[in-house]
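Below is the structure I would like to discuss, written out as structure tokens.
One protein chain omitted, others in place.
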Amino acid sequence: MKVCRRETFNAAHRLFNPEWSDEKNLEVFGKCSNPNYHGHNYVLETWVEGPIDQEIGYVIDLKKLKDIIRNEVTERFDHRNLNLDCEEFKQLKPSAENIAVVIWNLLRPHIESQLNLSVRLWETENNVVEYDGK
Amino acid sequence: MKVCRRETFNAAHRLFNPEWSDEKNLEVFGKCSNPNYHGHNYVLETWVEGPIDQEIGYVIDLKKLKDIIRNEVTERFDHRNLNLDCEEFKQLKPSAENIAVVIWNLLRPHIESQLNLSVRLWETENNVVEYDGK
Amino acid sequence: MKVCRRETFNAAHRLFNPEWSDEKNLEVFGKCSNPNYHGHNYVLETWVEGPIDQEIGYVIDLKKLKDIIRNEVTERFDHRNLNLDCEEFKQLKPSAENIAVVIWNLLRPHIESQLNLSVRLWETENNVVEYDGK
Amino acid sequence: MKVCRRETFNAAHRLFNPEWSDEKNLEVFGKCSNPNYHGHNYVLETWVEGPIDQEIGYVIDLKKLKDIIRNEVTERFDHRNLNLDCEEFKQLKPSAENIAVVIWNLLRPHIESQLNLSVRLWETENNVVEYDGK
Amino acid sequence: MKVCRRETFNAAHRLFNPEWSDEKNLEVFGKCSNPNYHGHNYVLETWVEGPIDQEIGYVIDLKKLKDIIRNEVTERFDHRNLNLDCEEFKQLKPSAENIAVVIWNLLRPHIESQLNLSVRLWETENNVVEYDGK
Partner (left out) sequence: MKVCRRETFNAAHRLFNPEWSDEKNLEVFGKCSNPNYHGHNYVLETWVEGPIDQEIGYVIDLKKLKDIIRNEVTERFDHRNLNLDCEEFKQLKPSAENIAVVIWNLLRPHIESQLNLSVRLWETENNVVEYDGK
């Protein structure tokens, strides 16, 4: 049985490789390398897999999962500049893929170890990524 | 190859453990334990997996799958109080997880045995569960 | 200039006329008259119309509008049985139309009088109503 | 008859009043005043109202309307920092309301004068504004 | 008070002017003039405006409105070729605008005359039209 909580956050970011010239960055990352940043409404689906605890009828209480996501993820990234404000992306490009890995690593210690975890992150209505720790 | 039909139903429910005090129920289930019930627009995705039958080009005729879902699930639960009107939840808490298990068990006998079945149930736009019989 | 805040709440309700027989109620209201209630995920759009206050760039601060809606509407109706738990519907059928009128009347005193107000309420993904006080 | 074309763009922005202290800005604009910006996936609906030209069956060719929107609006704002990169917001706070006014003014000269124009701008899935030039 | 019912239908169509050459048609209508037709999932919102009848709590019973829409519109156009199968478009280009006018004229006699009627038709997720009889 898998269960999911959907949350959102809004952030600015920029993709570039500091070892490359501006031209190379523009060539590889296109508009995403604009030096003054752009931004997205990120939609995060957090999926947890495990057996139903029949005392409560839940795999995990989605209200508690919501609190974990808000404490660990949305408080940290909402209305932030991922490149400038967030330690996690000082060395790491804030691509959707890398943001998903960072989020998975932030959530994993707060989900009981016998439960599987995966995250799905929508950067736009047309671009999505999914990560399950492997 | 997997195929899916999406259907909806609207129902009232309440989560509580009859062996617990009202205080304990409120503590564990929060607003979901309100004694007079609340309700949801449930969205049900029914996924069937198997090979394409090239005589018709389908894994399963989605019109027939729609009829199965309506006969077995939405006729039964639509515009009902899951706790009071539905035998399936006399002993079982109508959490989204348990509703998904009940729906899977209702549909399984009507889908040919060589086809895999899973169901995804949206309780709200932010809370979803998924069950494949395991 | 019009601005809108979208909020949601989940509630149980039932439509029936206490002066009518069960048969007449079933004939007029169909499944909506089921005696044990059913429920919906209501989606509420609150629209406010007026000039932009250029000191802040807003018609109305949507964070404040969100707080008003939560205090006056969603705290009151979320996870409730509209017929049994809510004074507003002791004498009034909780049809989508009447819920919209009640919500408009609850919100109107909290929005400055020079601003116009209208509300749009989705009962299901296929049924919507809209009320602007007239 | 009204017709609409929907387009999207992604941008960073920040709300603050340069005449106020950081504390006052934080108090008024909350997280929206974060100095390093945040961002959104903006969704823009452009509505044009007028009679049907029966030679083509259109009020306005939506392919041409799409090109106007892309040339005048999305090319200008997509993957930009509205505060830093866009002349239009050097003196004007890039609130959703003001962005809608700027967009309306950019589009108006390119739509025939006998046709009415209004724009609806979604900043998030919960916050929307609408402007028709009045 | 306005109320709305949302229904869908799927149809093929083609836009062309029989008095023009193929080249002119391609120039004006682009891919929409492809001689072998293309198609859409049309989404139809039917809005009715009037006072609430407090005996039932409705402006109009949305179940009855649904039946009217299905009898008059979706039965007629669903899974059809609008150009070849539908009398309404023998002389009229099946543009979204014209389809909306035809639908409005089909529905108007079935809605009580003191109620206002408007229709909104989505041809794609990005193209929409709206008609209220004027």
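Some observations on this one:
Think of it as A, B, C, D and E in the order they're written, each chain with its own count starting at 1.
Please note the rule applied: a contact is a pair of C-beta atoms (placed from the backbone, for glycine too) under 8 Å apart; a residue touches a chain by one contact, two chains touch by 3 or more.
In this text the structure is predicted, and so the values were computed from the model without any measurement.
Shown chains touched by the undisplayed chain in the intact complex: A, B, E.
Note on the undisplayed chain: of the listed residues A:54, A:71 or A:127, the one touching it is A:127.
Touch with the hidden chain on the side of subunit B covers residues 1-7, 45, 52, 54-59, 61-63. Mapped onto subunit A, the footprint of the missing chain covers residues 15, 17, 28-30, 92-98, 100-101, 125-131.
The omitted chain makes contact with subunit E at the following residues, 8, 10-13, 31-32, 34, 36-41, 78-81, 84-85, 124-125.
The working rule: only the chains that are shown with their structure count from here on.
In terms of the stated touch criterion, the partners common to subunit D and subunit E are C, listed by label. Comparing the CA-atom centres of all chains against that of subunit B, the greatest distance is found for D. When subunit A is fitted to subunit B on its Cα atoms, the angle of the rotation, on a 0 to 180 scale and to the nearest 5, is 120 degrees. Interface note: subunit C and subunit D, two copies of one sequence, contact each other through mostly non-matching residue numbers (shared numbers fall below half of all numbers used). For the pair subunit A and subunit C, the distance between C-alpha centroids works out to 34 Å.
One inter-chain figure worth recording: subunit A and subunit E are separated by 41 Å, centre to centre, where each centre is the mean of the chain's CA atoms.
Along subunit C, residues 125 each make contact with two or more other chains.
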